[in-house]
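All protein chains but one are shown at their positions in the complex.
Should a chain be cited, it is by its letter among A, B and C, assigned in written order, with residues numbered from 1 in that chain.
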Amino acid sequence: MNMKVKIAGVEFKNPVTVASGTFGSGMEYGEFVDLNRLGAITTKGVANVPWEGNPTPRVTEVYGGMLNAIGLQNPGIDVFIERDLAFLEKYDTRVIVNVCGHTVEEYLEVVERLSDEKRVDLLEINVSCPNVKQGAIAFGQKASELEKITKAIKEKAKQPVIMKLSPNVTDIAEMAKAAESAGADAISLINTITGMKIDVRTRKFVLANKTGGMSGPAIKPVAVRMVYQASHAVNIPVIGMGGIMKGEDAIEFMLAGAAMVSVGAANFINPGASIQVLEEMEKYMERYGVNDINELVGAVT
Amino acid sequence: MNMKVKIAGVEFKNPVTVASGTFGSGMEYGEFVDLNRLGAITTKGVANVPWEGNPTPRVTEVYGGMLNAIGLQNPGIDVFIERDLAFLEKYDTRVIVNVCGHTVEEYLEVVERLSDEKRVDLLEINVSCPNVKQGAIAFGQKASELEKITKAIKEKAKQPVIMKLSPNVTDIAEMAKAAESAGADAISLINTITGMKIDVRTRKFVLANKTGGMSGPAIKPVAVRMVYQASHAVNIPVIGMGGIMKGEDAIEFMLAGAAMVSVGAANFINPGASIQVLEEMEKYMERYGVNDINELVGAVT
Amino acid sequence: MKKKITAKVLKQEELTNGIYSLYLEVEDFADAHSGQFVMIYPGAGENLLGRPISLCEVSGDRRIIRLVYRVAGAGTYRISHLKEKETVQVLGPLGNGYDMEIADKAQTPILMGGGIGIPPMLQLAKDIYAVSGRKPIVLLGYRDRNLFLADCFEETAQVIIATEDGSVGTKGNVMDALREKALNPDMICACGPMPMLRAIKNYAVESDIKAYISLEERMACGVGACLGCVTKTAHIDDHSKVNNARVCTEGPVFEAREVLP
Partner (left out) sequence: MKKKITAKVLKQEELTNGIYSLYLEVEDFADAHSGQFVMIYPGAGENLLGRPISLCEVSGDRRIIRLVYRVAGAGTYRISHLKEKETVQVLGPLGNGYDMEIADKAQTPILMGGGIGIPPMLQLAKDIYAVSGRKPIVLLGYRDRNLFLADCFEETAQVIIATEDGSVGTKGNVMDALREKALNPDMICACGPMPMLRAIKNYAVESDIKAYISLEERMACGVGACLGCVTKTAHIDDHSKVNNARVCTEGPVFEAREVLP
């Protein structure tokens, strides 16, 4: 049974990674899962300098999921390289570094600082965080802006570049095409869907940031639809995510067109979720006689 | 305790209506709820001629909700007037007629046919159904198209016009403004969010139409956010909906800015849902000492 | 006013591998017909919609209903875990059911149930026996020797069994049994998988008799409001004004010629 997949020339031992921001840099979950078993670890978004993020409350539960407005708190690229990348050195898994910034220059600074880091296999550019006011989300909601930043990053990046798309758009296929035409090696989606929760007792927004990004099983049908539309609009590989809780969810994303899948909020609900998803995918393949996971990619049309 | 609300000069005995397409023309639920108690009945979308709708399966369950791809099956405006409007004659409640079409002309035909019908209090123009290929959704996803059709309808309509907006857009505030500037008397949102479900066992789309519109509690955070953004962008009233299951959900929409609320998929889960929502809203008001429901509209900012 | 009710579980047992029998105490099913169904709600946050299940029996002064169902997915799995004294939400009876007047007029009505289409035949046999005083012939089709419900028919029907693997009765399906026994029904009532229903339709057309078949479709509301559950019809449907009839309201029982195009 072959679980290996290839994205932008990089081979992964299996198609299961974790969604950026839901797994720290792996350290926190190292006590719960054997990190070596993951196809890749995708790290929390990192910026050129430390970011404080938003005020609390930053997270809240919603029906079938959660809203978050972390606001991309991160220790900055220096500490990330010294501590987090060094930690990941010990593990036999691919590393996808998620990059954030307010301006093109900030993104580029991070990308350049990472260019000599051999431990970094791919870059994932987060142009779709709904929780920071400047830059970030705008790049992900206008095709022309997305093209611009993708081109700028591709010029500097030494590693293959994955553009992470926002679901908060009218036409996901158009965004996918913009990323592809600007040279992206892959796209990943979906980031969170912007939502809001009001506490009717206190008559206040639950999140200090008012809005937050929604994730969890409640968003899965939207995510599957967008992965399907995006993957059929482009020829570059797609990393699919949004509400994956079990192996069959991951299979659904692959059938829709994802070459690789990320487990996000499910990690919070069960710290062993990522490995459980992987094992259930293997069981599915055995049960239905699938010899190569790649057979499933985009198999439903 | 005042439950009366006013939209476009029309007074409603309370702010609770039902979402178009989830309540037939009231007949089906007349056995389950006293229709006289509803603020209004919003009817299933009606076109100039009978529509067959999409092939089955047309509905399927998803986590915290459902997908539908009915494709606006309807008996056409003649039967609608003769049978459904005549049925509604008996009830002491407002009637909002939901109108659909493939082209501007088709919409206008229905609007004109309804212009002399006294039983029709308001028109709700569905420019946001994700399940019909032509027209419909395009009008709801491009501000310029939305403006065009809104203007055309406003010229002919004898009743106040509510434009029903699609959540499948990048910027809901822009769409709300487009409707307002073209003369809409009110807006309603959200229609369903486009989703997809794949059966991993059969490796087929579950819905014959491939995609379907998602509704139910899973979409509530997105709906509340959009109602907030839209109602803060315009000065016309907003009818809010998307996942309302209980009174507190309805209150949440009103706090976010809705002047009126619609109960949709919840009717399928409990045929008495609409009245239950109304009663729970009244209980909330008693408990928190709210004398006038209008005090809550947009009270959280 | 009708409403969704909270029913008490009186008994639940597994009849055979994955097929459960559930007795519920309900408020009032006085006007329930055979062939009607209920919506039963799994009651889980991720499974909000009701599951349509046919009435298998209505008894105990019409305050007890029996549902016999197969665990097909998450909802029925959850329902199968209901224990005595627990409660579950139920909406019904729903749909048209079989027409007793027609069944009463028939001289040799034959009932055919295939697989999980067998349960509704039980109440139907009871009803026909009650109105006509005659025990109808019932053909039951199973996959293999894991029969279920067959014994429950004895008092009210003459049972003929077919199994796909031939382990009990006729080898084959209910149509094979019909032919083997050289039966000549003047009317058929049936429920079962699509291929079986199509075969029955063809037979009915050839033999120029009526066949009343119960259809399945995905449902959301169960009461005729969502238009989710339609089936293609031969003629313009009176309610919808197009060639679509709602299985939950105009059905689930249709005369075979009217549907299955």
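Everything that follows uses one rule, which is that a residue touches a chain if its C-beta (ideal position, glycine included) is under 8 Å from a C-beta of that chain, and two chains touch if they have at least 3 such contacts.
Everything quoted here is computed from the prediction, not taken from an experiment.
Colleague: For the unseen chain, which displayed partners does it touch in the full complex?
Modeller: Checking the complete complex, the chain left out touches A, B, C.
Colleague: Which of B:12, B:29 or B:63 sits in contact with the chain that's absent?
Modeller: B:63
Colleague: Please pick, from A:65, A:195 or A:237, the residue that touches the omitted chain in the full complex.
Modeller: A:65
Colleague: Taking the full complex into account, find the residue in B:75, B:101 or B:217 that is in contact with the omitted chain.
Modeller: Residue touching the absent chain, from the options given: B:217.
Colleague: Using the document's definition of touch, tell me which of A:103, A:270 or A:294 contacts the absent chain.
Modeller: In the full complex, the listed residue that touches the missing chain is A:270.
Colleague: Taking the full complex into account, what residues of chain B touch the chain not shown?
Modeller: On the chain B side, contact with the omitted chain comes from 63-64, 217.
Colleague: Using the document's contact rule, name the residues of chain C that touch the chain not shown here.
Modeller: Against the left-out chain, chain C lists 44-47.
Colleague: Could you list which residues of chain A touch the chain missing from the display?
Modeller: 21-24, 28-29, 31-34, 44, 50-53, 56-61, 63-66, 68, 70, 73, 75-76, 79, 216-217, 265, 267-272
The rule is short, and it goes like this: only the chains that are shown with their structure count from here on.
Colleague: Report the chain whose mean Cα position is at the greatest distance from that of chain A.
Modeller: Result for the farthest chain: C.
Colleague: Measuring from the mean of all protein Cα atoms shown, which chain centre lies nearest?
Modeller: B
Colleague: With chain centres taken as the means of their Cα atoms, state the distance from chain A to chain B in Å.
Modeller: The separation of the two C-alpha centroids amounts to 34 Å.
Colleague: What whole-Å value do you get for the distance between chain B and chain C if each is reduced to the mean of its CA atoms?
Modeller: Measuring from centre to centre gives 35 Å for this pair.
Colleague: When the C-alpha atoms of chain A and chain C are each averaged to a single point, how far apart are the two points in Å?
Modeller: 47
Colleague: Residues of chain A touching 2+ other chains?
Modeller: Expected reply: 63-64, 217.
Colleague: Can you list the residues of chain C that touch 2 or more other chains?
Modeller: 45-46
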